[in-house]
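My questions all concern the structure below.
Only a single protein chain was left out; the remaining protein chains are all shown in position.
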Amino acid sequence: MKRKGFIFYLRIYCKILAQDLKSKMSYRADFIISTIGMIFTNISGFVSFWILFRNFPSINGWSYYEMLFLYGFSLVSLTPVQCFFDNNWSLRQNVYSGDFIKYCFRPINMFFYYQSEVFDIKGLGQLAFGIGTLIYSWAKIGLAFTPLMLLKMIVFLLTASLIMIALQNAAAATCFWIQNSFYVLDLAFRFRDYAKYPVTIFSPIFRFIFTFVMPIAFIAYYPSLVILRPHEIPLLSWLSPVIGILFFWASYKIWMHGAMKYSGTGS
Amino acid sequence: MSEIIKIKNVIKEFKVLNRREGLKGSLKDLFSRDYKIVRAVDNISMNIEQGEIVGYLGPNGAGKSTTIKMMTGVLEPTSGEILVDGNIPYQNRTKNAQKIGVVFGQRSQLWWALPLVESFKLLKDIYQIPDAEYDGMLKLYQSLVDIGPLLHKAVRQMSLGQRTLSDILAAFLHNPKIVFLDEPTIGLDVSMKAKIRTLIHALNKEKKTTVILTTHDMGDVDALCQRIVIIDKGKMLYDNDIEHLKGFFGSYRTLKIRVEGDLKAQADIIRREVPDFSVSADDEWISVLVDEDKNKVIDVLGLLQKTHKIRDMQLEEISTEEVIKKIYEEGVQ
Partner (left out) sequence: MKLKKYLTLTRAGIIEALQFRLSFLVMVVGNMLYLIVVYFLWKAIYASAGTDVVNGMTFTDTLIYLVLATALFNFMEMYTVWEIGRNIQSGKIVLDLLKPMEYRKYLFWSYSGSFVTQFFLTFLPTFIAVAFVTHGAIHMGLNLLYFVISVVLAVSINYSIDFLVGTICLYTESIWGINIMKQVIVLLLSGATIPLAFFPEPLKTIVGYLPFQSIYNAPLSILLDSAPQPHTLLVTLGTQLLWCVVMIILSKLFWKASLKQITVNGG
């Protein structure tokens, strides 16, 4: 048996993805309705944002466009979880009905095998919205544009995206221990709505919680500081890639621990 | 011949929640919980040779699935030893997975939206099957069943029979040493059952694959298994070949009769007339199980003739179905 490395998994993922997209084309109506739903979600997000901050010139020292930048940043960094890890939402049903057992019999990584089954194409709409918002607010704030900044942006977006993936993995994995775990996942999902606000609005206790316990501040706030406030970047911003990777690794371990514990239903 | 599966004194226990009844009980459960230990598998030992087809039988809840889950590495035994081709399954789940194939009757493991051939190609990559071996396997499949029409059909569009067939083919694809089949013929029609039995038999002969089969359909057992293992309430009741088992019931004969009227309804009447005998009915015959040490077949026939108009009759050895039924009900002495 050959060693199964990164290339092995990448190849399998690409093959599944290609097949999956092909078969999605046969569900055109579903695709269109879901896409419209996604667009609705994003438009409604914008409308809420606009209604709220239209009334106020700045919040806690953050201007309207800076807030918009944070919003765009959160949209983009929340895309990977939507695209690649959407199968987490079905984990509960799979575990509950006993269908999850089929993931236990393949000689490949279970986490990979499970997540590879679903690629959610709707997330791409969100990505487009997010990038549009980022460019618009970038221009309005009058930030310079250099290749170095672009590189920073990409690195920080990618690592920030790991946080939400980690939160969702951990939340989804709770179904291995508690039965009605939908609420946990739903809760994690709702929290991402608050990722777009500067963490400075909270009192110190909750600033600590949202930084270290439920690290939603790393989804947009800390990494954005690198671009938005280049003269006063706190250490935590520079640490955010490390923290992203750390949380992802921890959530992966939790997920796998639950999966290994799983034994199916029935006799 | 070599031993491919070794199971020694295996015990598996589960912690089960005792739920209280009613609204009050549910409220109580909220605050204090009461667990009990249930022994699902109780001291089971067996050795299985390479190339055998073993029927693993037992009533619902007997502990069959638990044993299979332990052999596939999904569950860790509470105590005892399991070796599958030299590996401890639970500790090397991925390594074990490479050597086994698993089919669950009503749960497809294939990619739901993909055509079968694409599922096969993915499996080829996942199990790292060499090209030549893969092509050879497809050729073998083509010679055994007509898979042409199935290959380009998405699994979700298949009938249950086609899906089961596909799942079995997929399980054998990487030429595993052992294949576990959990009720592969459940819910299928007669001709599909026959097709699947022939396929399993052929693959076992061709590839020397060990097959562990759990089923409630004795037709599967008659068609495939030389050896059967029976467990009930977690304990092993029997492990030997079928003929040997039938020897225990050598004095039993099955009297098959055909009478006027609806057979199922008539069987109910007969059951009331001769309550000491096991009576069953299918579409063609009413079967009455007679222990010749206690009653003469001819006497039973005479008794029945008084109240029923018998059109036709046959006398047979005890069937596997009835043997198993008797064991579930009474155990082996």
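Letters are used for the chains, namely A and B, taken in the order the chains are written, and counting of residues starts over at 1 for each.
Basically, a residue touches a chain if its C-beta (ideal position, glycine included) is under 8 Å from a C-beta of that chain, and two chains touch if they have at least 3 such contacts.
Here the structure is a predicted model, which is why all the values come from computation and not from measurement.
Participant: Among the options A:S34, A:N87 or A:N109, which residue touches the chain absent from this view?
Facilitator: A:S34
Participant: Which subunit A residues would touch the chain omitted from the figure, given the whole complex?
Facilitator: On the subunit A side, contact with the omitted chain comes from 27, 29-30, 33-38, 40-41, 44, 47-48, 51-52, 54-60, 177-184, 187, 190-191, 194, 197, 201-203, 206, 214.
Keep in mind that, in the parts below, only the chains that are shown with their structure count from here on.
Participant: Using CA atom averages as chain centres, what separation in Å is found between subunit A and subunit B?
Facilitator: So the centroids are 44 Å from each other.
Participant: Which bits of subunit B are touching subunit A when the two form their complex?
Facilitator: Listed in rising order, the residues of subunit B that touch subunit A are 40, 60-66, 69, 72-75, 93-95, 97-98, 100, 102, 104, 107-109, 111, 113-114, 118, 121-122, 125-128, 154.
Participant: Flag every residue of subunit A that touches subunit B in the complex, lowest number first.
Facilitator: 1-2, 8, 11-12, 15-16, 19-20, 23-24, 98-99, 101-102, 104-109, 117, 260, 262-264, 266-267
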